[in-house]
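What follows is one structure encoded as structure tokens, with my remarks underneath.
A protein chain is absent from this complex, but the other protein chains hold their places.
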Amino acid sequence: MGVELTEELSPLGNAAARIAAVPRGLRWLVFLAPAAALTGLFLVYPVVATIRLSFYNWSGYGKQQYAGTSNFRQLYRDHDAVTATVHSLEFAVVTTVVTVGMGAILALAIDRKIRGHRIFQFALFLPVLLPSTFLALVWAYGLDPISGWFTHFLQFLGIGSGNWLADPHYGIFAVALAYILQNTGFAMIIILAALSDISPEIHEAATLDGVGQLRRARKVSLPLVRDAIVTVSLLQLIYGFTNFDFVYAMVNGGPGTGTDVVSTFVYYQAFVSHRFGYGAAAALVASGVVALIAMVFMSVFRPRGIRRAG
Amino acid sequence: MPASPRRASWLARHVSRQAAYAGLLVWAVATTIPIWAALTASFKSTSEVISNPLGIPHALHPDNYVAAWTGRIGAGTYYGIQSEPLYRFGLHSVLAVSIGVALAMGTGTLAGYALARNAERLNFLNRYFIVLLALPAIATWVPLFSLMESLGLLASPAGLGLVYGAMVTPLVTVLMRTYFSSFPLDLVEAARVDGASESFAFARIVLPMSKGVLTVVALIQAVFLWNELAVAEILLVTPDRGTLPMGLIAFKSQFASNLGPQFAALVLAIVPVTLLYIVAQGRITQGIRLGALR
Partner (left out) sequence: MAGVELERVTKTYKNGQDAVRDLSLEIHDGEFMVLVGPSGCGKSTTLRMVAGLETITAGTIRIGTRVVNDVEPKDRDVAMVFQSYALYPHMTVYDNLAFGLRRQRQAKADVDRRVTDTARALGLDGLLRRRPAELSGGQRQRVALGRAIVRDPQVFLMDEPLSNLDALLRVETRFEILKLHQRLAATFIYVTHDQVEAMTMGDRIAVMRGGVLQQVDTPGRLYERPANRFVAGFIGSPRMNFLDMELSEVDGELRLLGNTVALPLTRAQLGASKAGRGARFVVGLRPEHLLDHRYASNGATTVSAWVEVVETLGSEIHVHVRVGDQPLVARMDPRSADVRPGQEIRLAVDHRRLQLFDPETEQAVAA
């Protein structure tokens, strides 16, 4: 009886086992499908479409006209496009150098636990979380040539008056100044995190060796967080170059002001002037520049893995 | 004049340290000025905003807040100034961000787990998501507009939520993959031998144990999306359907020279994030470290 029972059960068992066994690899596909589909539709497809669209002229309605490489050739000669690119580069470089530099200094100070370091950290990081719209608008007001408090402050310092934001050459730096003051916290937090990863024994060894604070920062701490500094610099370069929110909110006006950047150029061309193809071409070129910057940066400052000695 | 060199160097160091501290203080002040400026200005009348930009208000004007909230200045429409009420913008933001975060967390956590469990076989997919992370958004703007238009989802905060979800899914995926890679696998194996399928083990063992990380990641995405402007502008088109950042800009043009209510609106806009930061500060900075140092 016992033997028969076993034999009866096993064919059923085998069938059930075979059914359950089928979706083994399929299951992971189910896990991955939603993310792949979502990103595929709203991220990958648009990028591919941008590439295609850059070879056409289109107003957003009606038919698309094939235009070959005319968009690109036109971009090359477009004075506004060039200006926007220059502005973006200036913005990217200035914001990166200053935020990372200042961020490193702040991070070192906070890591050393100077008096009130908690408050410093709190206050310096909060602006990073605020909408750039808020900060940009408040600063835009502060820089208002007539009523702005920052303008008053500059006049007090004797640095002349002027409509900074509208200035075609220096406007972008005014925007950069505001951006720097708000976003240094980002670089600071990342560098701070890397600094706090340094084993305290290294600091103890330095103290025993009689290394002063300043030298220790330069020769010990900073080199050890080199990778974090490189990473955050690259990130800031890219954000700075492609930034839209801050610049747009700050000038909040039409094109042709002194602070047009690459992203606002694309926006105006595509959605205000209704030149979708041209806008797509500009976006493509801008992305190409970003990729170029990233590659050059990575090859110059190739991130090295930290080898732990001993 | 100090006589010995030792005293001189001590003095120099002491002075330089004080100077450095002062410098830091100045920087911190400069960083937080906008908040102070907005806060004080929000209670002032327009003329006082101009005359006394950074000082304490001489007279309080809480009606600025009412104006901002309701979008109307003065009783009735005497001034003829109307804008969408602030809370309408807030509602749109809440809708778009909630949908976006929910979508991204849902799809990204699943994908991150699958990638962590099948690291060798699915390595190429890792690179897919990392490349997406580095994607400059401007390359997606134009076709995204036409796509949403053909889907009939323009000027729809819910539709924006879909796009927001797609935008942050790569980051969620990568962060969760990193986290799941160091998750103790033998717990999952024990569950599987105990009779749980992979999905059941994921739902009942892995997820409950990961609540902390999931919360932090979700918060980070929420903050990022809440402040987003570019895609919102493009897809929501008109201010009356806009999110909060769009609303703030609309207020500037609508209220023009009525500065008080503008600042009131600005202050209202940052209340949620500030509260969140005060409450969850440690968690958020922790989460950023988790991501940045991977």
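Every chain is named by a letter (A and B) in the order it is written, and numbering of its residues begins at 1.
We adopt the following convention: contacts are C-beta pairs under 8 Å (C-beta built on N, C-alpha and C of every residue); 3 or more make two chains touch, one makes a residue touch a chain.
A quick note: this is a predicted structure, and the numbers were derived from the prediction, not measured.
Of the options B:97, B:176, B:205 or B:218, the residue whose C-beta touches the omitted chain is B:205. Against the chain not shown here, chain B presents residues 120, 184, 186-187, 189-197, 200, 205, 208-209.
The rule is short, and it goes like this: only the chains that are shown with their structure count from here on.
Against chain B, the residues of chain A that register as touching in their complex are 27-28, 31-32, 34-36, 38-39, 41-47, 49-50, 53, 60, 102, 106, 109, 114-115, 120, 122-127, 129-135, 137-139, 141-142, 147-149, 152, 181-182, 184-185, 189-190, 193-194, 197, 228, 231-232, 238, 242, 244-245, 248-249, 252, 262-263, 266-267, 270-271, 276, 279-280, 283-284, 286-287, 290, 294. Considering their complex, residues 20-21, 24, 27-28, 30-35, 37-38, 49-50, 53-54, 103, 106-108, 110-111, 113-115, 117-118, 122, 125, 129, 132, 134-147, 162-163, 165-167, 169-170, 173, 198-199, 223, 226-230, 233-234, 244-245, 248-249, 252-253, 259, 262-263, 266, 269-270, 273-274, 276-277, 281, 284-285, 288-289, 292-293 of chain B touch chain A.
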